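The complex appears here without one of its protein chains, the remainder shown in place.
So, subunit A:
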Amino acid sequence: MIEIRDLHKYFGDLHVLKGIDLDVQKGEVLSIIGASGSGKSTLLYCINALEPIQKGRVVVDGTDVHAKGTDINRLRQKLGMVFQQWNSFPHLTALENVALAPRIVKGKPKAEARDIASEQLRRVGLSDKINVYPSALSGGQQQRLAIARALAMEPEYMLFDEATSALDPELVGEVLDTMRLLAEEGMTMICVTHEMGFARDVSDRIAYFHQGVMEEIGPPQQLFGNPHSENTRKFLAKVR
């Protein structure tokens, strides 16, 4: 499980996260919604230590992420991440994109890494694109490639940072479907998203972020149907 305690994050003088307390249980799907600039991406970056924090703690399965002695490269293997902008490695084929990390990070033999990669590509529906370079893939396919690449490390948690925001509308569905599939398989997921329909259907809980504060968290029907906070109400009125 992921435990976040009194997390504070600054960029210089800018106080971006103002004391976040949040637990995510194994198997849970949590969606995070909120206006742009409210600190949603930054929270994800703090969970896998792509950003340092200034106060508080993030604990993943008992390991303090930001503690000095933590082997962060090992810990990140169980925290898969998919970013808003697809980040395929342009010099590698789809298969090589997915096989790279298992090979060099986990030290798997080449053949085994390729097997893992083709299995993951199959899982996201890219079996026919194995030997294609990313430049020949659509945004949606690249984003599914990014998901396969993260899954190949056999993570226990997946962090999605607006995985569909940069996509053309007609490509959003295929990526959301892949994420749904993962959720059904029981993957623990934290999804920053603007897709309210997805959040409502898939999430166990939804958190609303407002100016660096987690205003409200609850099951979809409560958050959408009967939000406690005035800010949540206003935000939802705007996005719907």
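The rule we apply is simple: a contact is a pair of C-beta atoms (placed from the backbone, for glycine too) under 8 Å apart; a residue touches a chain by one contact, two chains touch by 3 or more; residues count from 1.
The criterion applied here is as follows: contacts and distances are computed from a predicted model.
> Tell me the UniProt name of the left-out chain, picking from "4Fe-4S dicluster domain-containing protein", "FeS cluster assembly protein SufD", "Cupredoxin domain-containing protein" or "ABC transporter permease subunit".
From the choices "4Fe-4S dicluster domain-containing protein", "FeS cluster assembly protein SufD", "Cupredoxin domain-containing protein" or "ABC transporter permease subunit", the unshown chain carries the UniProt name "ABC transporter permease subunit".
> Using the touch definition up top, pick the residue from A:35, A:100, A:181 or A:196 that touches the left-out chain.
Looking across A:35, A:100, A:181 or A:196, the contact with the absent chain belongs to A:100.
> For the chain left off this view, which of A:43, A:79, A:121 or A:190 is in contact with it?
Checking each option in A:43, A:79, A:121 or A:190, the one touching the absent chain turns out to be A:79.
> Sort through A:48, A:118 or A:231 and give me the one touching the missing partner chain.
Of the listed residues, the one touching the omitted chain is A:48.
> Since one chain has been left out of the picture, which residues of subunit A touch it in the full complex?
Where subunit A meets the chain not shown: residues 45, 48, 50, 73-74, 76-77, 79-81, 83, 85, 87, 89-91, 100-101, 104-106, 133, 135, 146, 149-150, 153.
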